[in-house]
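What you see is the complex with one protein chain gone and the rest in place.
A and B are the chain letters, set down in written order, and residue numbers restart from 1 in every chain.
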Amino acid sequence: MKQTGLAAWAVVAILLVFTVPGLAREKAEISPQSRSCLGCHKNATPAIVTDWQNSRMSQTTPAQAMKKEKLERRISADAIAGNLENVVVGCAECHTLRPETHADSFAHAGQKVHTVVTPEDCAVCHSREREEFSNNLMAEAHGNLMGNPLYDALITAVNGRLSLDENNGLSQHKPDEQTNADSCLHCHGTKLTVEKTAERQTSMGPMEFPVIRGWPNQGVGRINPDDSRGSCSACHPRHRFAIETARKPETCSQCHKGPDVPAYKVYSVSKHGNIYNAGKASGKWDFSAVPWTVGEDLEAPTCATCHVSLLTDANGRVIAERTHQINDRLGRRIFGLPYAHAHPRSADTTKIQSKDGLPLPTALDGTPAEEFLISKQEQQKRTRTLQQVCQSCHSTGWVQGHFNRLANTVETTNDQVRTATQILKKAWQTGAARGPQSGASPFDEPIERMWTETWLFYANSVRFASAMGGADYGVFAQGRWHLTRTIHKMAKMAQSGAGSNRQAP
Amino acid sequence: MKQTGLAAWAVVAILLVFTVPGLAREKAEISPQSRSCLGCHKNATPAIVTDWQNSRMSQTTPAQAMKKEKLERRISADAIAGNLENVVVGCAECHTLRPETHADSFAHAGQKVHTVVTPEDCAVCHSREREEFSNNLMAEAHGNLMGNPLYDALITAVNGRLSLDENNGLSQHKPDEQTNADSCLHCHGTKLTVEKTAERQTSMGPMEFPVIRGWPNQGVGRINPDDSRGSCSACHPRHRFAIETARKPETCSQCHKGPDVPAYKVYSVSKHGNIYNAGKASGKWDFSAVPWTVGEDLEAPTCATCHVSLLTDANGRVIAERTHQINDRLGRRIFGLPYAHAHPRSADTTKIQSKDGLPLPTALDGTPAEEFLISKQEQQKRTRTLQQVCQSCHSTGWVQGHFNRLANTVETTNDQVRTATQILKKAWQTGAARGPQSGASPFDEPIERMWTETWLFYANSVRFASAMGGADYGVFAQGRWHLTRTIHKMAKMAQSGAGSNRQAP
Partner (left out) sequence: MKQTGLAAWAVVAILLVFTVPGLAREKAEISPQSRSCLGCHKNATPAIVTDWQNSRMSQTTPAQAMKKEKLERRISADAIAGNLENVVVGCAECHTLRPETHADSFAHAGQKVHTVVTPEDCAVCHSREREEFSNNLMAEAHGNLMGNPLYDALITAVNGRLSLDENNGLSQHKPDEQTNADSCLHCHGTKLTVEKTAERQTSMGPMEFPVIRGWPNQGVGRINPDDSRGSCSACHPRHRFAIETARKPETCSQCHKGPDVPAYKVYSVSKHGNIYNAGKASGKWDFSAVPWTVGEDLEAPTCATCHVSLLTDANGRVIAERTHQINDRLGRRIFGLPYAHAHPRSADTTKIQSKDGLPLPTALDGTPAEEFLISKQEQQKRTRTLQQVCQSCHSTGWVQGHFNRLANTVETTNDQVRTATQILKKAWQTGAARGPQSGASPFDEPIERMWTETWLFYANSVRFASAMGGADYGVFAQGRWHLTRTIHKMAKMAQSGAGSNRQAP
């Protein structure tokens, strides 16, 4: 921009282009079907409509989206069905897709509408993301939890009602479905099934709607009425579907705040989190740019930066390809079950069996169930992918130092879990507590709860703190202080026989 | 805006109107009295002055504020006294109001000034808000706590000093006033009384000031020197009084962060909280608009959205009327005492008595003290008001599913609290612990603390997590894991007699 006699006009022209939305763009039309939805729903559910109007979906057709350069493309399908290509992605475009596959599809205002939009629906435009996501542990989060008999015992111990029996002992009841939906399955995903239809009064008169068991739910591993798995809405919420939201760590915090998976807590006191929290409101970060340029669009990584997003540097060089298989850049699973281990090969973990016959990736003595886990080579490959991201901002020496320290922490925490487990096994042997060998739950008695906390809460926190630099979560806040404190208490309890909550016969 | 030859001038005109503040507005004058305050206080307390200058109060007269359309009005009085109507709301307008009612009024620089501005002062312009607020449990938060003998025992057990007596037993002392002010009454509100006046050196020479016992304090239930109750500053802090601040959940977090009332913690990991936290800095949310338009001004609800604000949709239709009686949209009180219950009828809860004679809304077996609580019909009415807000963004099926799940959670958590209470009662009966029947505190011994935590910390967390979608607070973070773990420990402790911290005689 030069200071010539034309400058005033240039300013005006620039202002006009930026303030009259779409002036310079092709026209993006709403389909007649979606217009029909909007006719009533701008009154029935007004903020859904406004939310959608503020979204990228309402302003772009798939045809327009596909014209972008490869790195800038936000949709991955090679071709879009003709009737969807040249209209914006509106209500009908998603909620009437593939009605024959949707058990929740119902006749509504002249269309076959379904309530629950699923990854299979989204895959029409985002086929690659859907594919990657289905290789994700999260996609199987429902089954991996509910189909594992050991985790089932944990759920029962946590969620089931306890009542006093006539001898003042506690009776354990099975948890009800709503309680599970309200707790574990909030994140892991419920199973959605259409129970019946019911008539409801609406502003348009009486109408029939399906009643869906397990609804509402946006868990990542939700089992959908079209039998698909997952919910894109877990990270791309509501009708904005905004990449800006998915890239912010607050989104991940919904399920990863601990104490079992304290990723967000740790991040928020890490240097990365500090820079993010101090900088996000500065107006200088761009959370919507595709590709995402490190240093320019963001000054410090969020969860998505390291684990998901397509990253480039300021010269346009690709630093990491986008992936929706979150463990694609993770060699090791620091979430111990009960020990940290190499990531499982398959997203479905229900088939995993440890050498002691437990449905766990590591045996109680720590031996990994190697045949079900990725190879050393694959681990190294994934770790290198992550390290590429680190090296955008850090020297090789820094990165190596960091990963060496993490490796040491994985080893020492596994070792502490081993000590805790040995104490528990002794308690089971001596009868100080009743374990699985006596047909009892391994998760109900005080010493068993303490053992569970050593790996599920404390060793995990220590490892997350090590991986992401959230020091105190590795020490006084849920870390080594609590890990060693609990082992001391368990040792004492095992000796005194005080671990059991059942009276001696 | 058309691209004609006049466009450049239009831009200039628009820029001028928006950049020269007040150009298009009527002149809003500062009263001579307030000018006199500002004369010294811009040096004495400079940031109070700047804060006020940035406020809406300093830029608008009540007369101007009353000219707004009904839905846009920020003041609710029908008429304002003549001398206040045409000046901005400055120092003197609030701090010299109604001097005859203010025990803290004192002669200062030629005026009768009082330190503590109270809801009764604010009511001159905000009469309706003051009225609603006084029907609020919060307005009686001081008395409801301090006037209840059972809560008094709790305060003593928590805040009172413990010393070792000659037999190495613990002696319990009554807590001192400053300790209570520093803890419970920080939120519940202190009682402010003028003790004396004292001379202090100031930059204007020696001056006399009242010394106010209980000061400073902004607790919601503060008992003021004019004998009114409450503090508007609790939510509309300092001299900005900004609606923007009150509408942000951080404001509520001061008193509602738990573990007893973990509303903010739960919100911050809920989908609502995630969208808020990801979006609030985007510059696209408008926290000051009155009325507040769902979908347009905000993409996800904050505390105020669901519980306080006047909401409209994009078509201007009212979704919810403003209320400063916070439980106006809440049928059920999920904060258990010790069980969740229907909201009390009266803001003053000191008269409530359960069937077992306790000053609690539910008996120890869970029976609600129905005559003191709102009716089923009133509960349904309030719940429907809240659901109207939900339905701005969610379908009826979603909302029903959500509320059904919450109802189940209320029932199951109440049931678990019942089991914990039965164990405690047994312990009292067998002498494993000394309860109220033996004249002892129900809040001092280890088993009694565990019992208190089952309802005050854990069952409450589970219910808040259910109500607001903060899953982990219902499970591992202060939820069902801890609830069942504690019940198991209590059962064991009751059997072994280990619950008492007193030696057997």
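Throughout what follows, contacts are C-beta pairs under 8 Å (C-beta built on N, C-alpha and C of every residue); 3 or more make two chains touch, one makes a residue touch a chain.
Since we're looking at a predicted model, the values are computed, not measured.
*Asks:* Among B:92, B:255 or B:364, which residue is in touch with the absent chain?
*Replies:* Of the candidates B:92, B:255 or B:364, B:255 is in touch with the missing chain.
*Asks:* Among B:35, B:73 or B:449, which residue is in contact with the omitted chain in the full complex?
*Replies:* B:449
*Asks:* Could you list which residues of chain B touch the chain missing from the display?
*Replies:* These residues of chain B touch the chain that is not shown: 8-9, 11-12, 15-16, 19-20, 42-51, 54, 115, 157-164, 168-170, 176, 178-179, 181-184, 186-187, 200, 202, 209-212, 215-216, 218, 237-238, 240, 244-245, 248, 250-251, 253-255, 257-260, 264, 280-281, 283, 444-446, 449, 456-457, 498, 500-501, 503.
*Asks:* For the chain that got dropped from the picture, name the residues of chain A it touches.
*Replies:* Contacting residues on chain A, toward the hidden partner: 1, 3, 7-8, 11, 268-271, 273-275, 277-279, 281-284, 294-296, 299-300, 313-315, 317, 319, 391-398, 401-402, 404-406, 408-409, 412, 415-416, 419, 422-423, 426, 465-466, 469, 471-472, 474-477, 479-481, 484-485, 487-489, 491-492, 494-496.
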